[in-house]
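Have a look at the structure that comes next, please.
Only a single protein chain was left out; the remaining protein chains are all shown in position.
The letters A, B, C, D and E name the chains in turn, as written, and every chain counts its residues from 1.
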Amino acid sequence: MHSVKQFIETALAEDIGSGDITTDSLVPRGKTGTAEIIAKQSLILAGLDVAVQVFKTLDPDLNIKARCTDGDTLDTGAGILSLAGNLRSLLYGERTALNFLQRLSGIATHVRPYVEAVQAHPARLVDTRKTTPGWRVLEKYAVRLGGAANHRMGLYDGVLIKDNHIAACGSITTAVARVRDRTSHLVKIEVEASTLEEVAEALQAGADVIMLDNMDLDQIRKAVERINRQAIVEISGNVSLEKLPLLAATGVDIISVGALTHQARSVDISMRISPTENL
Amino acid sequence: MHSVKQFIETALAEDIGSGDITTDSLVPRGKTGTAEIIAKQSLILAGLDVAVQVFKTLDPDLNIKARCTDGDTLDTGAGILSLAGNLRSLLYGERTALNFLQRLSGIATHVRPYVEAVQAHPARLVDTRKTTPGWRVLEKYAVRLGGAANHRMGLYDGVLIKDNHIAACGSITTAVARVRDRTSHLVKIEVEASTLEEVAEALQAGADVIMLDNMDLDQIRKAVERINRQAIVEISGNVSLEKLPLLAATGVDIISVGALTHQARSVDISMRISPTENL
Amino acid sequence: MHSVKQFIETALAEDIGSGDITTDSLVPRGKTGTAEIIAKQSLILAGLDVAVQVFKTLDPDLNIKARCTDGDTLDTGAGILSLAGNLRSLLYGERTALNFLQRLSGIATHVRPYVEAVQAHPARLVDTRKTTPGWRVLEKYAVRLGGAANHRMGLYDGVLIKDNHIAACGSITTAVARVRDRTSHLVKIEVEASTLEEVAEALQAGADVIMLDNMDLDQIRKAVERINRQAIVEISGNVSLEKLPLLAATGVDIISVGALTHQARSVDISMRISPTENL
Amino acid sequence: MHSVKQFIETALAEDIGSGDITTDSLVPRGKTGTAEIIAKQSLILAGLDVAVQVFKTLDPDLNIKARCTDGDTLDTGAGILSLAGNLRSLLYGERTALNFLQRLSGIATHVRPYVEAVQAHPARLVDTRKTTPGWRVLEKYAVRLGGAANHRMGLYDGVLIKDNHIAACGSITTAVARVRDRTSHLVKIEVEASTLEEVAEALQAGADVIMLDNMDLDQIRKAVERINRQAIVEISGNVSLEKLPLLAATGVDIISVGALTHQARSVDISMRISPTENL
Amino acid sequence: MHSVKQFIETALAEDIGSGDITTDSLVPRGKTGTAEIIAKQSLILAGLDVAVQVFKTLDPDLNIKARCTDGDTLDTGAGILSLAGNLRSLLYGERTALNFLQRLSGIATHVRPYVEAVQAHPARLVDTRKTTPGWRVLEKYAVRLGGAANHRMGLYDGVLIKDNHIAACGSITTAVARVRDRTSHLVKIEVEASTLEEVAEALQAGADVIMLDNMDLDQIRKAVERINRQAIVEISGNVSLEKLPLLAATGVDIISVGALTHQARSVDISMRISPTENL
Partner (left out) sequence: MHSVKQFIETALAEDIGSGDITTDSLVPRGKTGTAEIIAKQSLILAGLDVAVQVFKTLDPDLNIKARCTDGDTLDTGAGILSLAGNLRSLLYGERTALNFLQRLSGIATHVRPYVEAVQAHPARLVDTRKTTPGWRVLEKYAVRLGGAANHRMGLYDGVLIKDNHIAACGSITTAVARVRDRTSHLVKIEVEASTLEEVAEALQAGADVIMLDNMDLDQIRKAVERINRQAIVEISGNVSLEKLPLLAATGVDIISVGALTHQARSVDISMRISPTENL
């Protein structure tokens, strides 16, 4: 939560800017109200803490109660968050909180059928770095709530040697040795391979993970056999929901799918606000 | 462009973090290369300046040439950007630049069929505030490239009086008068109305724009007739691509569609990098 | 309030820098005290929330009580804020809080006679963008407390077509049509006109507001007649306090006066601090 | 200049926000123009570098030529800055650059008569910490250009022992000794004294500077005599332009005047922009 | 404390980055625990408030009790801080809090023998600007806790005229006069002198402090005699712990020693965490 505090400030500033001219003109400063955030379709919830933080950033005195937990599967009409307090604060935060919830829950919900498509096999479904700039930590969190796992977070926490790196070094063997020498012993080394020859060289070089890049089913099966559990096998590229069961059946360990994040769409979540009656 | 510079810095920091451990281990500091960013599907381009700024932020010495212009319709294989210079800089910026281009072009491309669905009528298609937090200015720019227009940018540059504002004031009439008194004479006042009675009151109160909230076709037609061009008429809510032509045919001026942004998905754009051969 | 939090941090950093070397050397950490902020001249108060936020930023444990409300007219000696708590915190925040209060109340107080000069007429007095960089939202708030209204907040929330924009487009007619096409339907379009011909063209083009730039009284009267309530009429330029009643009598709707902000001077407000006696 | 770069970014963001909707709609991206910034009244110039930095921040490719130097006395009509380049950049920066120049030159111009009022005497005129929050470094720079000098910059670069500090310590003697012990040997120690007894104690305690707080002329003369050049003598409080010559004649070394900054008003400076003719 | 809040945020972001993947995987969110921070060697404590702020920034609900005070001399095993609350928060903050405490206490502890080496003489031991970038305020605070004093904080709060400044002006005399004219009357002027001739000129010019640069003992004694208490005498350069008593015996007022900060090493402090037993 701590790492996204600044981003939440930015998001609020983006929507409120120099001031909510409608609310500031019409709602008296001391006026109070209550609000309910509600699922308008069935969904897997993600972003509850972010939504809470949006409102707390605006007004630490709001009374906020969670009705469920991130990762829960909700039906249409299910309550997510109940809020009570200053009416202006509720109106200021409404859109920003919903925009976070809708996108993050959209990802979690979108990921689920992909996860189900491979669940008959031990293969693990993972995301990629194809995320919305500024949203990496949040989107990867939503992917986990949807049931898939994360690939590396960025360029800093995992080694992935691609064709250009190999070209710059001369060979896979040199590349693996050099990276091994220069990075932490806690970081694994993955090598991208497009042919069985490259697979063999990567294996020989001691790669921890071998990524089979855009190979067809037959090549994948041969590569899995060749690697023979001496390295983790990942496949990547041209992975559709339809092809997933077949791919998982090849015996690969990891299937990375950019679509988990970049093809997700927001789900429908709304907020009903009620001003407190004057007595 | 100036207003997104800080956001681009944040996006790069998110991906590179404490350093690209693969590239820094394997690519010599002085090594150079070239790169081409290419459309992998037909799309409407958006985000060219952002992509250029990503690379300039990393390395002001890169040589960058645009192959087309934002708003262009590109076929599969079309070139977008050509780059030449330090190979590390190209590798550092690749994913971030593509993530921006893929999402923004995704929105522009997604918007186009909505625009075509209303083009037989004078109605104007506009977006909403249902955008990705942090991305408001960029996503609204992509919407314009797709051929639609923008609703207000945030809570600060347009008045939209909703049910809670009216409840806090007592009546539409009071609300419009109060806002008129307290906001700039350059800002228009929009009132949300759910019934024809509310439409009548908003009109009488002098609303500049009346938003018909979740009305059916018949109600919309009656409202348009009742308003009789004395105010701009906007419809919002439950607007699907399929229903758009019918809705546009009612004679409304503005149709706002949250789906323009929150239902868009990234399009496929890639970057081919080639290290310069050593002579 | 939320939007100025960062600015208050900056202001405190500017005054305190690497530390208040006098107070830190002489006042024991646990020492407490009380303070009263007091008007030293008659004034219209503005900035109470900002002053409170200055002290809360430094020390959330201070006990703070407002003695009046922004917009109140205070006599010499009137109490504004009572504070109690850590003595160091009171001393750290004193000058910054007063500097905010003195300038903002200075503007509110300065604006009042301008407002009175036009009150016999329906014309509305508004400010301009001639504000102190960094202070736009605060100064425009003080202008409202003084009884005048705000023009647009910045370049982003209202269209004002000036001579250079017209020159870049070819004509007023083209300019208005193009802006109408490219901006939100919630933003009004204002056109600057220096001659009656330009007024006529702007009116014909459908401008929502026409600004008469530096016209004399006779021209203004003719323009008002010509426009005949088909657009809002604003005058701007060479507006002195003395000429205001005459200008307002012409029947214009809006009179914009840069002097409301850029000719205001701080009023005198002071803070009396008393260390708590040791028992 | 380096220390105000961030502030200039903030000021531009404040005015431009999510975009200059008029200019972006009407001025083609590649359109060029020229501009002249001109004094509209006689003034002492301050802020030239800030104005240049405003434009360079927006567009490093603008061609900018200074027509004079900060501190120059300009007549009405004198040229200040000539600019040439992208027309959008000129329009984006116009208001922000002028707002800086108008306020800073306003201070320099306002300070000059105060300086002249004391110039027959060796007394030095200095400013105070009563500056516009956010503007301390800039306003103190403008004061110097007007011919006066600066008091300490903030709470961090000079010791000023006031009544509350003395009360917290027990006596002036204790306070001076304690500060001497705890602060750098490069920082002078000033003590505020309201009576001749306090003056005597401060002198005895070894104060480097003694501030006579709100004393009348007679008391001041006695204090100056008593101090007899063993410490620097400063007077503060109730200093009007009219009383300055009398006060300076008492033989004090320093006269601090808050009005130098908080009573200054902007001077009139404008910018004439001309689009380049199409050939 | 207020001025280092931002730096503490930066330090936490540096260690936690996109998340503590070990703790987040293994420690349930609601799990609680207690912790003790303990001296593992004898030391002078510095940084208690910083350590507290590290944990409060992460989690305002932690219960934190100080077992001692900054400046205390602690034996091996002495308790410094007791904490209780959310176990994740304790684990997130552990390393960052310790890194601050270890370095700051390292400086305070390192300074002490230098102070003892001069305590038979009135000479004051001070630090320099040779501090760890980003840590100036904190390191100078630790120096004071170790018993030494501070030289100026930066280039902004004290004048030190060195050879290059003199060369740029023509002479010491001109330099002192010019600085006197252009800086606040609360700032003292120090001149660096390498020869007795320069000492004489600085004295004549009215320097408040004269720094004897790299002089031998004999030269220092002559300079002290020559200055004869008409200015503060500082020595700097080639000052080792061994030579300090001899240097102090020359009668100089100030001895500045860069080694106080740049030769200090961290002391050993650890944190023992205990998860709360489930009942």
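Operating definition for what follows: contacts are C-beta pairs under 8 Å (C-beta built on N, C-alpha and C of every residue); 3 or more make two chains touch, one makes a residue touch a chain.
These figures come from a predicted structure and were not determined experimentally.
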| item | value |
| --- | --- |
| Neighbouring shown chains of the undisplayed chain, as defined at the top | A, B, C, D, E |
| Chain not shown: contacting residue from A:A149, A:A177 or A:A249 | A:A149 |
| Touch with the omitted chain, as defined above, among D:L12, D:M153 or D:A167 | D:M153 |
| Residue numbers in chain C that touch the chain omitted from display | 17-18 |
| Footprint left on chain A by the chain that the document does not show | 124, 126, 144, 149-153, 156-160, 181-188, 190, 208-209, 232, 234, 253-254 |
| Chain not shown, touching residues in chain B | 12-13, 16-19, 57-58, 92 |
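Everything below uses one rule, namely that only the chains that are shown with their structure count from here on.
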| item | value |
| --- | --- |
| Common touching chains of chain D and chain C | A, B, E |
| Fitting chain A to chain E on CA atoms, where both chains share a sequence, rotation angle to nearest 5 degrees | 120 |
| Computed distance of Cα centres, chain C from chain B, in Å | 32 |
| Sequence positions of chain B contacting 2 or more other chains | 17-18, 136-137, 153-154, 156-160, 181-183, 187 |
